[in-house]
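Take a look at this one; I'll ask things after.
Apart from one protein chain that is not included, each protein chain of the complex appears where it belongs.
Labels A, B and C are assigned to the chains in the order they are written; within every chain, residues are numbered from 1.
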Amino acid sequence: MPVTENWKPTIVAFCCNWCSYAGADLAGSSRLAYPADVKIIKVPCSCRVNPMFILRAFEKGADGVILCGCHPGDCHYSTGNYYARRRMTLLFSMLDYLGVEEGRTRVEWVSAAEGVKFSETMNSFVEKVRALGPNVRLGDLRCKN
Amino acid sequence: MQELIVRAKELLEKGEVARVLGWKKGEQEYDAEPAFFETAESLDNFVYNGFCGANLSKYMIEAGKKEGKTLVFLKPCDSYSYNQLLREHRVDREKAYIIGVGCKGKLAISKIPFDGILKVSGAQYPDAQEILTVETLYGTETIPYKDAMLERCHVCKGKDHVVYDELLGESADTVDADRFAEVERIEKMSPEEKFAYFQSELSKCIRCNACRNVCPACSCRKCVFDSTAFDSEQKANTTSFEEKMFHIIRAFHVAGRCTDCGECSRVCPQGIPLHLFNRKFIKDINALYGEYQAGSDLECPAPLTSFTTTDAEPGVGRG
Amino acid sequence: MRRIGVFVCHCGSNIAATVDVKKVVEMALQEQGVVHAEDYPYMCSEAGQVRIAEAIREHQLTGMVVCSCSPRMHEATFRKCAERNGLNPYLVEIANIREHCSWIHKDMAEATEKAVILMRAAVAKVHLNAPLQAGESAVTKRALVIGGGIAGIQTALDIADAGYKVDIVEKEPSIGGRMSQLDKTFPTLDCSACILTPKMVEAASHENITIHTWSEVEKVSGFVGNFTVDIRKKARYVDMDKCTGCGVCQEKCPSKKSLNEFNRGLNTRSAIYTPFAQAIPNVPVIDATACIKLKTGKCGICEKFCQVGAINYAQTDEIITEQYGAIVVATGFDTIKLDKYGEYAYGHSKDVITSLELERIMNAAGPTKGHLERLSDGKAPKEIVFIQCVGSRCSDDRGKPYCSKICCMYTAKHAMLIRDKYPDTNVTVFYIDVRTPGKNFDEFYRRAVEDYGVNYIKGQVGKVAPQPDGSLLVHGVDLLENKQILKKADMVVLATAIEPNADVRKIATMLTASIDTNNFLTEAHPKLRPVESPTAGVFLSGVCQGPKDIPETVAQAGAAAVKVIGLLAKDKLKTNPCTAKADELRCNGCSQCANVCPYGAISYETRLVNDHGIREDRRIAVVNSALCQGCGACTVTCPSGAMDLQGFSNRQLIAEVDAICR
Partner (left out) sequence: MNKVEEIKTISGVNPLKCMKCGKCSASCPSFNEMDIKPHQFVTYVINDDVEALANSKSAWKCLSCFACIERCPRDVKPGKVIDAARQILIRQRGQEGLSADEIPALLDEETPQQLLMSAFRKYRR
């Protein structure tokens, strides 16, 4: 896909119901803008996010995927984000190993009270993904030419 | 080898085991493949030599469904796989009689760089020789045993079995390489080089599923890729997803469970170094969450089903 | 194929001003399975719901998507509406096009495009939604209140009066909390003990209230209606049943050097002690870190003098396990540590004190028997400076970003009381703003200025410098006069910021209740559900939720009690049907999922399974849906995809991903 002036990234944000989704709501009710490229999918907990969802998003054309959950220690289910943290740490490290550009994936802990953080996070994430341009490498990890 | 057959016959005859799981001669000595032996006579086809690299532990899942005990021969590294299956309740220890066999390193026919191979001698156990003699259509060649060894044997986990009922035969120390050297070499590459490397390797994949079928950790009754568990619409839709993401998802599914037995790379008909995915996860797990060897014991918490409150954050140390 | 209806809400102009709702409707009608789409100014209104009802009937809808505000706002509304009209509530999905779209985007084309995509994702999900039935669980008709201050006491009394059993767990030796440390209360100046003690007595004697003092919550499991709580009853070394509270042990105890926590460490107490005279229960505890007998084995004086034989050095901590239907957190507050505020010389000079320390100094039972005197030399201060907002309203890392709310009023109270009792003592208050919203509050502050001659100066103090003569030089400013002020004072009182009790983080973690960046517990909704935590069955009372004065605390305590009563009055609760479920044909029985389940909801059974004609006994995971809370940790651990979460299934989430990335 050629990079054009008007190119807009597709960004999927998985947000846990208890903290981050509420943080996104707070960003909304506080009118803290972030790019419309970000589309939020609600999950009960960050630990519900299967690496397959993330890879699926990339395969289907996403240019960036971000996962937001409660701060470690504050998980509504007490431990979910700790598992998510390990899973994503390993997944991201693997993506890096495969030569996928750093910056297309991110995990951020956003509480229900952090509307500002939510908005800032999304702004900086989108900026990073825009700088990287359209996703090619993660579209096909079989890496066929 | 003979002592294994003798012992197997003995156990069969005594009725202590109902069948034997071992390796069977192929057309060539180097064609040894896993086989069940139901009778003492059939054991005449039993073989144990340098080409018996196949890890038999996964076959014990099926064996567990049959009547009576199964005698299985496990090399030291195979015993880790068996233990991991035991931990995951996939095999029934009660229905297994495990003979831990000695191992002096296993060979890969693909590593013998001669055309028209007819016969390889010197790979016989227990008298494996330092130099293999290879008869080819074009004459006789020699190659040091070590040079024909599987990659995994150069980074062998050790001579000890982690689970067994009895032990037979000696093992040799074959380690002469750093297990993570190749992973580190790739890690040091630029993203472009990394991508180019994996692109050239993975584009060879023909999706034959040999890696999945041989992997003791890939033992799901029904693989996600064969089911509709993740379909959003129809099967045709997921095919491309499966095609494109197969290896990384497979590696993730076995992360923290893979014993690094190396079977995936051994059986890949395209010679893709698939173990490099698993070993990357193992290296990260060791570095981030403490040394962990899957299959080494049945109790200690597994890296992906446990945590500490001070774990590293995703992405730390990247780039 | 589902027959889906899409309802696009204008939310007045909240959505419609930024999102072209007609366009969303038009695009919805092009989606597979969408048989009806319409927009309406207020979908949540009575009239809006009537339209939904009509559409369900007219188009025989088997699924619906409402494009509106956050599901946190009206998901329940629309689900109920669907249910009333014969559509399973779990066949309703919300596309959040307000908080996540119209409110944050300005460009109409961009916002509309996004709204369409969010609508598509919701439609894609609804295609795969299954009708779910909520289960039922019984309610244990007993409540737990964590914290025995005025908030906890009031909540417990209100619940108990309604006829339900309540337990109070208090970590200190007595209930009473911060209010018991106060001397007088604003704006009426009535004595704190005089109004609190009767409430303490009432709680102690109430037939429905059990008080566990010197106790802490150790472990919480279960869920709304069915919590199981382990309470650690710390060793008191005194038999509660035998002790008569005569106090002889405290007089005779030879170890008298421990800092008196109740008096904020301004004087000392004995190793065996009751924190204050009106303590309830009036049974002392032995401080094991100070007791000579417990430390060395020698002494035993209190045992010798106890006429009823109540002393028992062999006592150990005891863990009791109780069942509760609801839990109220009332853990209160403490003042912040001032070690980062070197400029105010707190800790450097004994005559720089916090307001809470001043309360103790002014109290007849305090370290100075109620005489206002300098702690350095015992002299009566003639010049007192109060500094407001110490650590409050700070955006740096030294203090707290919030207003502590109570300081303006208690400072006015202190200033007034001092001027009243010691008319020749001058009182100066340095303030940034005087905040006195509340009934009779501003009148109170004005009385301090007008009737008592308290000198209020607008301007924060920069520094307090102890002088060689023992006085304190206050570097201030009068912003209204634009003059710097150097003022010699005999005593400086710091209106120290308050913060939630340090234990609250631990307790919140146990309760899986969320907490904000300042460690205040988060309410389920800041306006509409201020006394409920987002965790069902957990309620908030008092300062643990945010700074409050006594009347507000009592009001909130009552509100929390009403919520608890409302819960306990039910015999059965509907349970969340969005629980995990294992597919027996795919399950490997590998036990990985059970390892990550925080609720112990997964067990295994060997079951005869018919897998396309192959009949065999298999070890299969079984989820106890009453215990499962639906986090989904198990689903990702499962390599075969056998474990799935109802309402957030793999296929549903993948469908959303696909719709967004389409």
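Basically, a contact is a pair of C-beta atoms (placed from the backbone, for glycine too) under 8 Å apart; a residue touches a chain by one contact, two chains touch by 3 or more.
A quick note: this is a predicted structure, and the numbers were derived from the prediction, not measured.
Peer 1: Shown chains touched by the missing chain?
Peer 2: Hidden chain contacts in the full assembly come out as C.
Peer 1: Touching the left-out chain: which of C:A162, C:A365 or C:C394?
Peer 2: C:C394
Peer 1: Of C:I159, C:V461 or C:A524, which residue touches the hidden chain?
Peer 2: C:V461
Peer 1: Among C:V50, C:L189, C:L479 or C:A502, exactly one should touch the missing chain; which is it?
Peer 2: Missing-chain contact among the listed residues: C:L479.
Peer 1: List every residue of subunit C that touches the chain not included in the displayed model.
Peer 2: 343, 389, 393-396, 398-399, 432, 458-463, 475-477, 479, 482, 484-485
The rule is short, and it goes like this: only the chains that are shown with their structure count from here on.
Peer 1: Roughly how far is subunit B from subunit C, centre to centre by C-alpha average, rounded to an integer in Å?
Peer 2: So the centroids are 53 Å from each other.
Peer 1: Between subunit A and subunit C, what is the gap in Å from one C-alpha centre to the other?
Peer 2: Roughly 30 Å separates the two chain centres.
Peer 1: So which stretches of subunit A touch two or more other chains?
Peer 2: Subunit A, residues with two or more chain partners: 51-52, 56, 60, 73, 79, 83, 87.
Peer 1: Among the residues of subunit C, which ones contact at least 2 other chains?
Peer 2: Where subunit C meets two or more other chains at a single residue, that happens at 596, 637, 650, 654, 657-658.
Peer 1: Which part of subunit C faces subunit B closely enough to touch in the complex?
Peer 2: Touch residues, subunit C against subunit B: 124, 128, 583, 585-592, 595-596, 604, 611, 616, 618-619, 637, 639-642, 644, 650-652, 654-655, 657-658.
Peer 1: Which residues of subunit B touch subunit C in their complex?
Peer 2: 65, 88-90, 219-224, 227-233, 237, 253-254, 301-302, 304-306
Peer 1: Give the list of subunit A residues in touch with subunit C in this complex.
Peer 2: 10, 12, 18-19, 21-22, 24-25, 27-29, 31-34, 36, 39-45, 47-53, 56-57, 60-62, 70, 73-80, 83, 87, 111-114, 119
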